[in-house]
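Note sheet for the following structure.
Shown here: the complex without one of its protein chains, the others still in place.
Each chain carries a letter (A, B and C) given by its place in the written order, and its residues are counted from 1.
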Amino acid sequence: MTKGRLEAFSDGVVAIIITIMVLELRVPHGEDLQSLRPLAPVFLSYVLSFVYIGIYWNNHHHMLRAVHRVNGAVLWANLHLLFWLSLFPFVTAWVGENHFASTPMALYGVVLLLAAIAYFILQGTIIRSEGPGSLLAAAVGRDLKGKLSPIIYLLAIPAAFIAPWIAGAAYVGVALVWLVPDRRIERALVDKPERR
Amino acid sequence: MTKGRLEAFSDGVVAIIITIMVLELRVPHGEDLQSLRPLAPVFLSYVLSFVYIGIYWNNHHHMLRAVHRVNGAVLWANLHLLFWLSLFPFVTAWVGENHFASTPMALYGVVLLLAAIAYFILQGTIIRSEGPGSLLAAAVGRDLKGKLSPIIYLLAIPAAFIAPWIAGAAYVGVALVWLVPDRRIERALVDKPERR
Amino acid sequence: MTKGRLEAFSDGVVAIIITIMVLELRVPHGEDLQSLRPLAPVFLSYVLSFVYIGIYWNNHHHMLRAVHRVNGAVLWANLHLLFWLSLFPFVTAWVGENHFASTPMALYGVVLLLAAIAYFILQGTIIRSEGPGSLLAAAVGRDLKGKLSPIIYLLAIPAAFIAPWIAGAAYVGVALVWLVPDRRIERALVDKPERR
Partner (left out) sequence: MTKGRLEAFSDGVVAIIITIMVLELRVPHGEDLQSLRPLAPVFLSYVLSFVYIGIYWNNHHHMLRAVHRVNGAVLWANLHLLFWLSLFPFVTAWVGENHFASTPMALYGVVLLLAAIAYFILQGTIIRSEGPGSLLAAAVGRDLKGKLSPIIYLLAIPAAFIAPWIAGAAYVGVALVWLVPDRRIERALVDKPERR
């Protein structure tokens, strides 16, 4: 019941975040293909952010399947995660409109990093609430992917000032790692909660 | 449970898509009927896109009634469909603001085509997950309407450069085909999942 | 199940409609109370539309409690109602920004009228689907309020060109009629579905 409402609220916020990002794709005044060209970087950053928000929703979904009780601390840890996700439309648009310049690319990494930390906090809060022998604690296990991602973001942020494409490659790479082996893990672990 | 959340998230995204399209109907500065006239093409493209998004929601709804299990591949195939649907507000506004010019009309067809392909992929992914003897596999059957629609889009895209109204007639026609016989099919097949 | 998803989707669309109307309350550049004064008509039209959308949600909610089956025709009649409700943000902003001028006030009445007709169609479609002996058919009964409202809108539309305040008074009056006796009817009829 309580958990259902937490999921419904999170679904609502994530659905709005993923959809309002498209509002930054401003309709061009021209009517030919050339007038779409300036939108290319905005579109690419939209695709990347859509995938990231999708990964978060996917993992949030898996994680909450292993949850039985929701207390105030979990509600706030969840809102904290949603707060950082809510900044995706802003950094996505800033990156896109500045054609992947260094500072916007670095800030994109900062938001990715803070969202990843917020996810860790939410996961830890749930495990504390569920108890050490809980399904989620067992499922998380060593969690290599979850621990490596923030380290890569941390390295990519300064790298954006050397060359923005390094940071971009890092963000795309992490997204692919979370996307690709989705089904293999699923079969192997049966409902192991995954994270970005 | 899992399926419920997939539906809730999809409902949220589709509800937002269908509603933010209306934001492109910018409030005119004048206060007489003449000041509404430039909005006519934007309004017409809004109506068409509202109907298309409604058809997708309707069919998505029917398809998921036949689903029992949701795995990671289905979640991503669903997000992939939502991605293309999320571009409807953009192409709708571009078409409307350029009074149904050739290139916007062609791009509208491209988004219709990619959404139709994404729907096929989602349907195929669900059937693979449910098994060949599943309810959905039987219900889809020959699926003439589902196979003809993308072919018509494919023909309409180049036709938009000959005369935009040909593409427009094709898009309206396909929408009507999906709308009109809705109830007849429903009675005949009892819960056969339909598609756009 | 099916009904639950129809409700969830309608709730999502109505929630977005009621909330994006507030985006028309554009933040003024000044920082004193005088800079808020031009927003007064926009705020008043927002309040009226908020109440109308609230009445529709409330009545939709009551009506669907009496529903057992949802077919394709009901889904489309529901989408048709949502379409006219989705035009509320547009007419609300047009009315507010033109300080209740005649043409915007008349158009506001047209949207009210078409939404009321769409509600009738939805109600009729549900009654046909549920059968003549259904709970809803009995509950609707003579439905004086539901039949008078569109007649008042119909009279208010031309009256807006004589004096806009007549139309305004009519719209406020109908809203009050739907709002005020809410609880009395509820107690008398126990779950009688109401309408705007």
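In the analysis below, contacts are C-beta pairs under 8 Å (C-beta built on N, C-alpha and C of every residue); 3 or more make two chains touch, one makes a residue touch a chain.
What you see is a predicted model; the values in this text were computed from it and never measured.
In the complete complex, the hidden chain is touched by one of C:Val22, C:Leu148 or C:Ala169, namely C:Val22.
Residues of chain C that touch the chain left out of the display are 7-8, 11-12, 14-16, 18-20, 22-23, 25, 27-29, 31-33, 36, 47, 50, 54, 57-58, 61, 65, 179, 182-183, 186. Mapped onto chain A, the interface with the missing chain covers residues 1-2, 5, 8-9, 12-13, 15-17, 20, 23-24, 71-73, 75-76, 79, 82-83, 86-87, 89-90, 93-94, 97-98, 101-104, 107.
Please note the rule applied: only the chains that are shown with their structure count from here on.
As a whole-number value, the distance joining the C-alpha centres of chain A and chain C reads 38 Å.
With centres defined as mean CA coordinates, chain B is found 27 Å away from chain A.
The set of chain B residues that touch two or more partner chains comprises 8, 12, 15-16, 20, 23.
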